[in-house]
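Worksheet: the structure to be examined is printed underneath.
Here the complex is missing a single protein chain, while all its other protein chains stay put.
After this line comes chain A, so read on.
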């Protein structure tokens, strides 16, 4: 194996393996997007008895219904409709929202940063606390600490997030007055503050408006912590499982025999090896929070994509609902698959042979 040409072919084989992986990834991603669009098409056009009535309402005069049917191509065969739908979706055209009268895409671009900011804060809290808790639980397996982490995680898996949100609002906002009321900013700032990226924490820090930053912080801390708790439940459980796996390996025994300190063995050797699957888990929980924000945003009046979808639902605004579904679905799928690809690329054991 020390022969140089052998080394080169090994290198070639490796980069080919990566190429195959990336190629497979692109195909998978494309078919999954296609599947998502097929399902939303099915929901929007096939499930309702008459999609035109779903759009114009059942009190519209027959002439209007027929005109809309003609205009929207609903009298074409279903496969042609699907192709048109695909072309529109790929160009980001999800139709017009009945409620806001804007193109759905414009609305989504406006509200998406709020969801992104909330999910990011949630994941930071969840991973920042969940990983150390999971490590401690694994190292002290069976101890009181392990039991506590387990119970905290189990409750996180079992509690309805909207209910916990309501109760936390009652306690921390209404009774203790520690946090600000629902929304992203106080009304006073709502009209004076011009966002740049739409991530208020980033924008306020960037423009050095410290009072706005503090206000935005007081608004995001409660919903962020709540989402963080849910991702903590998942992350700490998985961390514990991965760490138990690593701590049983022989290299740990070898490191102990070498006389390394226990702290170094745990936090450096074992955790580093558990890090690869952990990246996947954290990415998955991030995607999950983007989705899970629907209920949280409703409780906290957080003007993100979740609240946008539920508001549209209440007004039977199908274009907006399906547009939002496609956007969240695409982000979800992309993160899902990217984390899978990352896992394959980072872990030598899973590389294509």
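What we mean here is this: a contact is a pair of C-beta atoms (placed from the backbone, for glycine too) under 8 Å apart; a residue touches a chain by one contact, two chains touch by 3 or more; residues count from 1.
Following the convention adopted for this analysis, contacts and distances are computed from a predicted model.
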item: Protein name (UniProt record) of the chain left out of view, among "Glucose-1-phosphate adenylyltransferase subunit GlgD", "ATP citrate synthase", "Cytochrome c" or "D-ala-D-ala transporter subunit"; value: "D-ala-D-ala transporter subunit"
item: Candidates A:174, A:187 or A:257 - the one touching the absent chain; value: A:174
item: Hidden partner chain, touching residue among A:26, A:166 or A:196; value: A:166
item: Sites on chain A contacted by the missing partner chain, in the whole complex; value: 28, 31-32, 35-36, 39-40, 43-44, 47-48, 54, 141, 154-155, 157-164, 166-167, 169-170, 174, 240-241, 244, 287-288, 290-292, 294-295, 298, 309-310, 313-314, 316, 318, 321-322, 324-325, 328-329, 332-333, 336-337
